[in-house]
Each structure stands twice: as C-alpha cells, then as structure tokens.
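Have a look at the structure below before the remarks.
What you see is the complex with one protein chain gone and the rest in place.
Think of it as A and B in the order they're written, each chain with its own count starting at 1.
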Amino acid sequence: MRPADVHTKPHPLYPTDEQPSAAVPAPLIHVNNLSLHYGDRPAFQDVTLSIGPGGITALVGPSGCGKTSFLTALNRLTDLIPGCRVTGEIRIENLDVLAPQTDVIRLRRLVGMIFQKPNPFPLSIQNNLSFPLREHGLRDPVQIAHTTETVLQGVGLWDEVKDRLDSPALALSGGQQQRLCIARALALSPAVLLMDEPCSALDPLSSGLVEDLIVNLRGRYMVVIVTHNLAQARRIADAAAFFWVQDGTGRLIETGTARQLFEAPRDALTAAYISGMRG
Amino acid sequence: MAEASSPTHQAREWLASILVWGTAALVTATFCWLLGDIVWHGLSHLSWTFLTTSPESAGRRGGIGPILVSTLLILGVCLTVSLPIGVGTAILLAEFTSDHSLFGRMTRRSLDVLAGVPSIVFGLFGNAFFCKTLGLGFSILSGGLTLACMVLPILIRSTEEGFRAVPANYRLSAAALGLSRTTTLVHLLLPAAVPGLLVGLILGIGRAIAETAALIFTSGYVDRMPESLLDSGRALSIHIFDLSMNVSGGDANAYASTLVLVILLLAINGTAAWLAERGLHRRIVTV
Partner (left out) sequence: MTSSHSNILYRWPTDDLLCWLLRGLAAIAGLVVVFIVVFLIAETLPVLSHVGLERFFTDPSWHPAEGFYNLTPMLWGTLFTMAGSVLIATPLGILSAIFCHYYAPPILTRPYRRLIELLAGIPSVVYGFWGLVVLVPLIGEIHPPGPSLLSGILILTIMILPTIALMADASLANVPQHYLRGAAALGLPRWATIRGVVFPTAKSGLFTGVILETGRAIGETMAILMVCGNVVQTPSSFFDPIRTLTANIALEMSYALGDHRAALFVSGLVLMTMIAALTMAAEWISRGRIYG
C-alpha cells in the first residue's frame, strides 16, 4: 500500500526453495535507493530491490515510469546520455556498478542488453558476431567460428542463415535481426541479460520465437525483461516488479514472484493495473 | 474571403505574382548572361596545349600549366593540414563532448567567428604569421596553410553533421556490448559518417580553389613551375585577377582560365550535392 514499505524492505525475489539451478556462478543484483535524473527531472526515485540468480524477472508498468531508464542504469549506458545523473547503489556480482573506478567495459560484458528495436550493425551477419568478439581479444578464427555457430544455433538462427553469413545483417527480417542481436550479446557470455521490450517491434510469429528463446535462456542467464505484454510476463517470468508514476516520477510499487504479483497483488495500484490490462 | 476578393487585394496578388516571377526571370537571365559570356569567349581558347604549356609574356600567350600545378600543390598543403585537424575536431564535437561542456561551446563559438572572417583578413594573418613570423616567405606552403585555416569551419561543420546523422542506437548497442569508444568510432561511426565527411571535404576544396584574396600576399604571383613547396606559386584565381587587371591584352587567356576555374568549381559543387543526396539513401542499406 505504502510505497515506502517496499523501499525500505527489499523483497528477495526468489525464496530459497524455488531457486532454479544455475549453470553460471550465481549473480545477484542489489539495487539500493537508486534514483535517476535527466537534468533536473527525475525519471525514477528511491528504487530498492534485489534480484536473485538464474530466473527471469519481468519489469512492468505504464509508459514513462522509468523501466528503460532503470535497465540502462544497470549497465551504465546512462554514461552516454548527457545530463543524466544516477544516485544510489547497484551491486552486481560484487561489482560496485556506480563507482567511478569500475571498469565499464567489464561491466557491460557481464551485463548484456537487448533493445526494443533490433539494432544489428551495418555489417555482415558474420561480422556482427565476430567483430565484438575480436575487439574483446578473441583472435583465434577457429574459436570465433565455433562461437558464432554455437550462439546462432542457440537462438535458432543457424539453419536460416548458415548459407549467407556474409550477407548484410540489415537484410534479415525484424525477428531474425532481434535473434541475431540476442546471439551477439550471448557470444560475449554475459551473466545477466537485460531486455527492453524485445518483442514489441516484432510480428506475433517472430515475437513467439523470441519468447521461446528467452524461456530457453532460463537458468543459464539471469534475464531482466521489460514488457508491456502482461500475458507474456505471466507466461515466462519467475519474478516481477511493478513500477508506477507518482508525482511525476517513477516509483517501484511492488515486487514479488510473478504468480503472487499477477494473481494476488498486495498493492491497490498493482491490482488496478493488472485488472485494467486484463479487462 | 471578402478581403481577398476586393479589387485592390486582387491587384496586390497580381503585382506580387509579377514581382516574384520577374525576380526569378532576372536572376536566371543574369546567371545565363554571366555563364554564357564566359563559355562563349573562353571555349575558343581552351585546348589541351592551353592546359599544359607555360604562360608567356606575362600570360598574354601560352597556357596555364604551372599555374594548375601550383593550385594543386596549394590545395594539397591545405588539405593535408586541415583534414586531420578538421575531422578530429568534428569527432570531438559530435562524439566526445556534450553540447553543454565549456570546451565544446568555446570551440564551436570560435569556429563560428572564424567562418565569418573575411578572406582578406586571412591574407593579412597568413602574411604576418606564416610568411613573416615563421619565415616561410611568399610560398606555396604559406598559401596552403592560410587556406587550411580558412576551410576549417566548413570542413568541421559538415563532418560533424555526418556524425550526427549516424543513428544513436549504433552507439548504444556498441556500448552495451562493451566495445570501447575508439572501436565504435573506427569500425562503426566513421564508415557511417563518410558521406558527411566527403561533402565537407569537397566543399572545402571548392572554397579553397575559389579563393583569391587570401593568397595574393601569401603564395604570391610567380608564374613559373614551382620546384618546392617553399617556392612562390600562382593560383588559378590569382592568374585570372592578374591577367584582367594588370596585363593589357590578357583578356582572351583570362577568359579561358576563368572557364577552367568555373568548370572545376561546378564539377566540385555538383559532386558535393550528388553525394549529399546519396548520403541520405546510403544510411538505409549499408553493408
């Protein structure tokens, strides 16, 4: 009911008995009193939550409540936005994200991101995958080829593109481009994958494919996904967090397991939002 | 409606139409007159020998071979110096500084002022700094360096536009993959900004070739074939000026030289316009 309750007492999203088995070292995102301002305007304020390892966490809420801003704070893409100020604390796997001396390159390899609009580079399919790998110090062509094939198979794109790896990535369909972008992120073997409405620019069929892919990632990566599609959030998420705009700034209203948040919301705002979307 | 249909207002509409069409006709006629005159008189003297032989008797006879060479050398010096500085500054302004940073604002302001400096003042500066203070004398080097200062604003502005036209998501997705800014710049932004860079380069060349006043007392008048960059060399525009003002009976060759200059510039500006238009399409499908 009172947002303040939520802020001061972070809810562990995964009760220990429900925790999925993780193949990678368990990351844990701790966010403490996080606020983000564009110039003088706050995008969201006082967000406190922690996200456990291995599962899929959905962030839901109305447009403009700061979900995208929240994601970009997690991998410090906010550095690229002039006038953007982030205060508070974020810890990912013992890494103090906001500390000035933090190596952002390392952080961003640890935390991959998928954007709403598929955004492959204007390069060939092959180079979209190998170029970041090379830049991160992987020189061996055999290993690059191997990684390329593995990740493309991982996203179910290998059979569709294996004969035209040298054609421009921008010639792929929207859904294929988005899966290529996911493959590109996976190639760097991140521990966390941030996804900002990855399906919303796609047709229903491609959207379904990408959704299946995300479900497949469960357990191997920690996925934080923003979506406006509540049905989708319900289908795939293990945990959920609900944001809302109050007094012109985004607030975290409620967190919990996906089932609890969608079926028995504690907060009246959450309940109204969920039922509004349902009705 | 009532207002428009009254006779005085109708008369005003008519008058306006006549004025507007009259202006367009006048401008077009002047343009045709100017260009026609130059082509008409210049074409008869233009030939391969004219382009390759040396001028004789102060340019009344002979060709413009050494003058074209000097012009190219001056241009070469100008671009060698201005291109790295210009592209570097453009990259800094577009990619590495926010619009609010003091350094960026100051640089931009100073470039705006530079763009408005009259070319004769560039000439004064070039004479005082390059010829006198640096001791380069009247030379191709002095002239080229003076022109380099002059073309910087145009080069920087256009290149910066090229970088700003690159979609923001290239930068975001590259950063999200943990690529360094240098890598992003070299492999992604620079190729995508090439159209803008080319347009800037070509406009800069156009401005440099058209320039006269800044060169009179930096690169000098000597019309012999230059042997080094420290020799004085006469640019094409200065040749035209000298023939028409100081050499009686030089008109025929002046016309032909003018035609050469105009053709060069039309080609340069046409290429720039064509590239600028193509640049817009290129962005959609780049390989």
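Keep this in mind: a residue touches a chain if its C-beta (ideal position, glycine included) is under 8 Å from a C-beta of that chain, and two chains touch if they have at least 3 such contacts.
All values reported here derive from a predicted model rather than from experimental measurement.
*Asks:* Using the touch definition from the top, which of B:64, B:140 or B:240 touches the missing chain?
*Replies:* B:240
*Asks:* Of the residues B:66, B:123 or B:195, I need the one that contacts the missing chain.
*Replies:* B:123
*Asks:* Tell me, which residues in chain B touch the chain that this view leaves out?
*Replies:* With respect to the unshown chain, the touching residues of chain B are 1, 3-4, 9, 12-13, 16-17, 19-21, 23-24, 26-28, 30-31, 33-34, 37-38, 84-86, 88-89, 91-93, 96, 103, 106-107, 110-114, 116-125, 127-129, 133, 149, 152, 156, 180-183, 185, 206, 209-213, 216-217, 237-238, 240-241, 244-245, 251, 254, 258, 261-262, 265-266, 268-269, 273.
Throughout what follows, only the chains that are shown with their structure count from here on.
*Asks:* Hey, how far is the Cα centre of chain A from the one of chain B, in Å?
*Replies:* From the centre of chain A to the centre of chain B is 49 Å.
*Asks:* Taking the touch rule as given, give the residues of chain B at its contact with chain A in the complex, in rising order.
*Replies:* That would be residues 98-100, 169-180, 183, 187-188, 191-192, 285-287 of chain B.
*Asks:* Using the touch rule from the top, collect the residues of chain A that touch chain B in their complex.
*Replies:* 75, 77, 79-80, 82-83, 104-109, 112-113, 115, 117, 119, 121-124, 131-132, 135-136, 168, 170-171, 181, 184-185, 188
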